[in-house]
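Below is one structure, written out as C-alpha cells; comments come after it.
Omission of a single protein chain aside, the complex is shown with its protein chains in their original locations.
Chain IDs A, B and C follow the sequence of writing; residue 1 opens each chain.
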Amino acid sequence: MMMDAAFSADQLALAANVRDVLRAHCPPAALRSERRPGWKQLAGLGFFQVLSPEEDGGLGLRLIDVVPALEETGRACLPGPVVETAVVGAYLLGGAEPVTVAVLPPGQAYAADADLADLVVVVRDGAARSFPAASVRLSPRPGPDPCRPLFEVTTETPGEPLGADVGAALRAGAVATAAQLVGVARHLLSTTVAYAGARTQFGAPIGSFQAVKHQLADAAVAVEFAAPLVWRAAVTADKALAGADRDASAAKAAAGEAATLAARTALQVHGAIGYTDELDLRFWLARAWSLSSAYGTTAHHRERLRAAIVDGSPRRYP
Amino acid sequence: MMMDAAFSADQLALAANVRDVLRAHCPPAALRSERRPGWKQLAGLGFFQVLSPEEDGGLGLRLIDVVPALEETGRACLPGPVVETAVVGAYLLGGAEPVTVAVLPPGQAYAADADLADLVVVVRDGAARSFPAASVRLSPRPGPDPCRPLFEVTTETPGEPLGADVGAALRAGAVATAAQLVGVARHLLSTTVAYAGARTQFGAPIGSFQAVKHQLADAAVAVEFAAPLVWRAAVTADKALAGADRDASAAKAAAGEAATLAARTALQVHGAIGYTDELDLRFWLARAWSLSSAYGTTAHHRERLRAAIVDGSPRRYP
Amino acid sequence: MDLDFSPAERDFRAEVREWLSTHVPDHLPSMDTPEGFAAHRAWEAELAAARLSVVSWPEEYGGRGASLVEWLIFEEEYWAAGAPARVTQNGIFLLGPSLMRFGTGEQRRRWLPGMASGEQVWAQAWSEPEAGSDLAALTSRAEPVPGGWRLYGHKTWSSRAAYATHGFGLFRTSGERHRGLTYVLFPLSDVAVRPIAQLDGLPGFAELHFDGVYVPGSLVLGRPGDGWRIAMATTSSERGLTLRSPGRFLATADRLVALAAGADPALADRAARCWVEAEAYRLHTYATARGIAAGEEIGAEASLGKLFWSELDLRMHALALDLLGDRAGVEGWLDGFLFAQAGPIYAGTNEIQRTIVAERLLGLPR
Partner (left out) sequence: MDLDFSPAERDFRAEVREWLSTHVPDHLPSMDTPEGFAAHRAWEAELAAARLSVVSWPEEYGGRGASLVEWLIFEEEYWAAGAPARVTQNGIFLLGPSLMRFGTGEQRRRWLPGMASGEQVWAQAWSEPEAGSDLAALTSRAEPVPGGWRLYGHKTWSSRAAYATHGFGLFRTSGERHRGLTYVLFPLSDVAVRPIAQLDGLPGFAELHFDGVYVPGSLVLGRPGDGWRIAMATTSSERGLTLRSPGRFLATADRLVALAAGADPALADRAARCWVEAEAYRLHTYATARGIAAGEEIGAEASLGKLFWSELDLRMHALALDLLGDRAGVEGWLDGFLFAQAGPIYAGTNEIQRTIVAERLLGLPR
C-alpha cells in the first residue's frame, strides 16, 4: 500500500522489470507445464547474478536492492530454486559462474528443487560443502508444493568445503524467502478480492458481506506490517549489524504467518473451488505453505526471537 | 445450551434456587451499594455449608453438585468471598462453624474480599495457616474489580496451622472459580445480545450486522466448550482421580479465556457506553478480569497443562 | 455428569479394541485412487463382517443396535487404532440417518444393508456451480414422467463421486425457493461424472451432469417438495454428531502430543492446548449424546460443534507442520493438513454456522 515509499526508484524499477518478464514468461498456465518458466529471460536481465560482485560479471547490488524484485517472484509463484541460485549461491559461491544451486539448510531434511541444480550445497554442523549434481543421489519426498519438489540428498563424495560466511548466507536466504512470501500473500489477497467481487451467493457478490470483508482486511493488515520487517532485515543483513539474525527471524516469521493467513482466507472465501485444480489458486496456497518451512519454520524463528529479545538485550534506539 | 444434560435434576434445582435468591436479593443495583447482597438469603439455603459434612450441619454435597449453582453466582456477579467461604473453607476448615473466609493462595500477592472475612487463610510453602481477622492488618491494593477488592495481608501472629489437604482445597477453589467464570461469560453474552438487538446504527439493529453476529458466535463457542471442562474437573476432583490437577487447570484456563473473550466482545459491541458507569456491564467485565487471575492466572494453568500433558503421560481412555 | 462407563460399555470397548488390534491394515493407498478405493471398500467389508461398520444401526440393517455412547466408544477406539478413513461415510453418516428417519420401510430394507457393507458407496450431490452456500438457489431439476422422474442439470463438489456407485441430492420440482426441492437417490451408472482434482492432484470431488437420467418414483426420499427439510435434518447431523465424532480429533491430538515431546515450550504449549480442546469436544459430545438419549433434538447446537472441531483441526495440523517442517509429508501429516483446510468450508461454511449460532441460538436479529 504505502510500502513503496520504503524503496528507491532503482529498486522499484528492477522489480518492475522482473514483473514484466514474469507476466510474459511465467503466466499461471506455465506452472502446470514447465519446470522453469521465465528463468532464461530473468537470466537475461542478470537477475541470478544480481548480488554477485561486478568484477565477477554480476550487478553488485545489495540484498535490500532486490527485495521488491524477490517479492515479484513470489507474486508470480515462480518455480525453481530462485533464492538458492540468486541469493544463497551468491553469498557462498561468489558467483563467478552462473550455476543453478539447490541448498539443504540445517534443520531441514530435504533440498527443494534439487532436480534442477548444477550444484547442491549441504550445510551441516555449521559448515557448507558443495556437491556437483552428478555426484549425489536424489530421492523425491512428498511435500505440499507441486512446483517446489523436495528431494532427499545422498552424498557419496566428500564434496568441496565452502569458505564463505555460512551464517550470513542462510540469513540472506531467510530474508529473501520472506520477501517471496510477502509477494505470495499479496497475490493471494488480490486474486481473492477479484473472486469475491465476481462470485455471487444469496443474491449479492460475496465480497459485499461483512464477514468476507473483515477477513480480507485482517489478512491485509498482516501483510502490510510484515513487509517493513522484511526490508529492515535486508538492511541490517547488508550492513551486518548486530541484531541481523534477530531481524531475519522477525521477517521470516511475520512473512510466513501473513502468507499462511492469506492462504487460509483465500481458501475460505473461494470455498470448495479454491481447493481444486480448476483454479490456479492452489499453486499460491502451496507456495505459502512450503516457503513457510524453508530456511527455518515459523516456530524456529519465533524461538530464536524469544532468545534474542527476552533473554538477550533488545535495545532499539540508535 | 445443551450443557444442562450434564447435570442431574437435583444439581439443577439447587442452581435454580440460588438463581431465584440472587435475582431477588442481588440485583445489579445492589452491586453499587452493598458489599454482601444476597449473602444472608444464601446462608438461609445452607449454601455456604453446602460441601460440609452433614454431621457438621452441612449439606454434605460434592463439588460437582454445586457447579451449576456456582455458575449462578458468577452470572449474578455476586460480591464477597463466595468460593473461599463455600468451597476452600469447607475443604480446609471442615465447616463446623459458619465463618466467612478469605484466602491468600500461593502465587498471589493479595487476598480478595479480606475486608469481609472472619478468618484469613494464608497458604505459603505448601502449608495453610489461618488467622482471625482481628489479628491481621489489611492494606487495600488496586485491582480491576470494584466488587472484589484486594488487600495486602500483614500477619503478626504465627496463626493456626491447618491439617487438611491444601492441594485439594486450592484445586477445588480453581474449579469453583472456573464455574463462576462460565456464569460471568454467559451473562456477558446474554446482556450483549440484548443490547445488540436494541441498539441501532446505520438504520438497523447492530446485532443484524455479520461482524457483530460472528464475534458473538465465537464467544458462544468458547463458553460452550469451556463448560464441560469445568464439570469434568469437578468430577475428577471429587473422586481424587489421577489427573485431577490437570483437569482443574484445563477448566480454569479455558473458563478464564472464555470469560475474557466474552468481556472483550461485550465491550466491543457496546462501544464506548460499555466502558462507563452508565451501564452495569462494567461489573461483569471486571469480574471476568479479576477471576481470571484468581487461584492461578490463565498462563500459570497453561504452564501446568503443558507439564502434565506433553511432559507427563496423558492417557485419556479408561 | 460422570464419564463412568457401564460394564457392558467397557466390554464393548474391549472387544472393539481387541478386534482392531489384529485387523487394522498398515496403510492403505488414498481412497481417491482406483486401487485405494478398492482397498478401502475391502476394509469396509471386513468391518461389516465383524458387524462393526455401523454399530449404532439396527441389527436388521447390519448394525448392533448400539447406543450413541457405544458408537462414540467405537469411534474413539477406531481412530486411536489408526484405522483408515471411511470411504462409505457419506452414505452411512449422511444418507443413512435420513433414510431411517424419512424413508419408507421398503427403501430402508433395500438400501441400508448394502450401505452398511460397503457394497454400495454413496456420493452426496448438494452443490451446484452457482449454489454453494446458498442451497436454496439450486437449479438442477427433476421432471415428472410416468412412473418416475427425469433429472437434468449440473452438480459439483460431489465427494467420492469419481468411484462411488450411487448418489443422493436435491433437485428442483417447482419454483418455490425452499419448498420446490425434492430429495432424490440415483445410481451413478447413468450420470456423466467428471472428476475434479484437489490440491493433492487426486479426484476427491467430481462434477455430475444429468441429461434426462431416469429414476423411478421409489428413489424419491420423503414427498416431492420435502427435500429441503430432509436435507436440513441431514446437514444438521453432518454438522453435529455423526460426521465428526471426537475419536478422530482425540487421536490426532494424542499423536501431536507425542510429536511435541522435547519440542520448544511454545510449541509444546500449543500441543497441550489441542489435547485439552479435543477432550472438551469429547466431553461436550457425551453430554449431547445423553441429551439425545433423553429425547432432546440436536438442531442449531450442531453449529457450535462444527465451528469448534473445524477450527481445532486447522490448529492441530498447522502445529504439526510447525513441528515437522519439511518432514510433514514423509511423516504422513500432509493429507490431514489438506483435509483440515476443507473443514471450515464443507457441511455449511463456518460463516454460515456463525450466523446460525447468532440468530437461532443467541437470538440476534436476522
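As a working rule, a residue touches a chain if its C-beta (ideal position, glycine included) is under 8 Å from a C-beta of that chain, and two chains touch if they have at least 3 such contacts.
Nothing here was measured: the structure is a model prediction, and the numbers come from that model.
Visitor: Which visible chains touch the chain that is not shown?
Guide: It touches the following shown chains in the full complex: A, B, C.
Visitor: Pick from A:A250, A:A272 or A:L291: which residue touches the chain that isn't shown?
Guide: If we include the chain that is not displayed, A:A250 is the one touching it.
Visitor: Using the document's definition of touch, tell me which of C:E70, C:D269, C:D313 or C:D326 contacts the absent chain.
Guide: Here the residue in touch with the unshown chain is C:D269.
Visitor: I need the residue numbers on chain C that touch the omitted chain, in ascending order.
Guide: So the residues of chain C touching the missing chain come out as 264-266, 269.
Visitor: List the chain B residues touching the unshown chain?
Guide: The missing chain touches chain B at positions 107-110, 112, 141-144, 146, 150, 200-202, 209, 211-212, 260, 264, 267-268, 271-273, 275-278, 282, 285-286, 289, 292-294, 297-300, 302-303, 306.
Visitor: So which bits of chain A touch the chain we can't see?
Guide: These residues of chain A touch the chain that is not shown: 1-7, 189, 193, 196-197, 205, 207-208, 210, 212-214, 216-218, 220-221, 224-229, 231-232, 235, 250, 253-254, 302-303, 305-306, 308-311, 314, 316-318.
Just so we're on the same page, only the chains that are shown with their structure count from here on.
Visitor: What whole-Å value do you get for the distance between chain A and chain C if each is reduced to the mean of its CA atoms?
Guide: Between these chains, centre-to-centre, one finds 37 Å.
Visitor: Quick one: chain A and chain B, Cα centre-to-centre, how many Å?
Guide: Each chain's C-alpha centroid was found; their separation is 49 Å.
Visitor: What are the residue numbers in chain A that touch two or more other chains?
Guide: 209, 211
Visitor: What residues in chain C touch two or more of the other chains?
Guide: 351, 354
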